[in-house]
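Moving on to chain A:
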Amino acid sequence: MIYKGKQKIWSDYQKEIPDDHWFYVRSCIRQSFFPGSERYFLGICRDMLGKDIHETEHHTTCGGIAYHSDTIPQETAMTIVARQFALMTEAGYKNLVASCITSFGNYTETLETWREFPELEARIRENLWKACRREFEKPEYVAHASDLVYKFRGEIAERAKYHLVDKETGEPLRIVEHIGCHYSKMFPHKGVGGAEYPCVLSGMAEAWGGKVIDYPERRHCCGFGFRQYLVQANRGYSVSNTHKKFESMEPYHPDVIITNCPGCPYFLDRWQYVIAEQTGKTYGRNGFGIPVLTYEELAGLVLGIDPWDLGLQIHQVAVEPLLDKIGIEYDPAKKYLGLNEKEIMKPGLPHVLRCC
Partner candidate 1 sequence: MIERIPGAFHPFVLPFVIGMVFVLAWCLAGMLRILFELPREDRRKFFVSLITPRILWKDIKDIFLNCLIHVRLWKRNKVLGYMHSSIAFGWFMLILLGHVEVFLFLPHRVRFLYYPIFFNFFVAEADATIQGEVLMFLMDLFLLLILSGIVIAIIKRFRSRIVGMRRTTRANALDTVGLYALWAIFPLRLLAETFTAHISGGSFLTEPAGQLFHRFISNDMHILPTWWAYSIALGIFMVVLPFTRYMHIPTEMLLIPMRNAGIRIRSARKGFARLEYFSCPGCGVCIDACPMSVRKENLKDCTVYLNRQLRRKNEPRIEEISDKCLLCGKCTAVCQVGVEGPELRMALRGERKYALTPDYGRIETSALSAPLAERKAKVLYYAGCMSQLTPSIRKATAAVLDRAGIDWQPMDPDGRLCCGRPLLTAGRTDAARELMAKNREIILASGCDTLLLTCPICYRVFLEDYDLPGIRVVHHSVFFQELLRDGKLTPKNTPVEPRFVYHDPCELGRGCGIYEPPRETLDALGTLLEAPKNRQESICCGGSLGSLSLSFEKRKDITLGALGNLTAARPDTIVTACPLCLNTFARYADRPVKDLAQVVLENTTD
Partner candidate 2 sequence: MMEFGFSLSPSSAVDLDKVDTSRFDRLVEMEPQARICIGCGSCSATCTAEPYSGMSVRKVLLGLQRGRDAEVDRMLAACMLCGKCTMVCPRGINTRHLILSLCRISGKGKEGKA
């Protein structure tokens, strides 16, 4: 690996990210899968960095899942997107930041399509007007939430309580970064670092003390693939895909996987359980899996937020070995206590994958 070569590519694909005043659109699924992530993203941006980030309860799905599952046509998806833009315009914002990679891809794709086919944009404006009497201005800037965290990675590092190093040896943690496919594979210039060697997550990991692993199947999809998972008969493909990635990263003994997409962490996390059940194989040490975190969760850990407040107990793969390695303090007894120490139910334990 020639690190300099990557740095050169990274320098070719830097994008300007506005400093402040963002209109935030949440993800459909992340709030239930990773309940702490979006909350702490807003927390970090607003409370720690003092940024202006606005969100509205009128925001709906961007239509991305339905679009990529072939259940709605592109025009419909674009009209939904147009409505989000209208909400942003109404709120007086020009910078859109999406929590979800698919949304980010969907917004980018819509804007790029309109740029190529202005007549389509006119039609969508008409559709939106007919449907809900709204008008919109196109955002001046569309970012993914991870772009912002990447931008502020230095500030976070300055305030870090923990670093991504093995507290025993002082060695940097080995980190697998997994970028959602729709982040930059469609439009390489829209992603930090391009499509082949994106640095949006690796930049964070390195800024916070970790070491990124470049394993052969790094570019591969997590396995979600929309139809691959959503059509039950195809789930074998989905899990096979994920399995391929794990087999490829296994020799590097990663400590943690970080992701910036709603689907990826979910599948990389849950499929470890399924693979363990199906093949008897686990990829972490001592029968554990490899913890899979969102970048917000990782930022939260680095900043010293309590793991259980971040919602890490919701993950299938136990995060305790990672916490121990970094030396993060946590109370095992509180793992299954929710907000305000309210009992949330304890899950049953899997047969193969070690979870505690």
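The set was built so that all candidates are chains of the complex that A comes from, given by their letters.
By our rule, a residue touches a chain if its C-beta (ideal position, glycine included) is under 8 Å from a C-beta of that chain, and two chains touch if they have at least 3 such contacts; residues count from 1.
Remember, predicted model here, so these are calculated numbers, not experimental data.
Chemist: So chain A is shown by itself and the numbered options are 1 or 2; which of them touches it within this complex?
Modeler: By the stated definition of touch, the match is candidate 2.
Chemist: Residue numbers of chain A touching candidate 2 in their complex, please.
Modeler: Contact set of chain A toward candidate 2: 232-237, 239-240, 243-244, 274-275, 277-279, 351.
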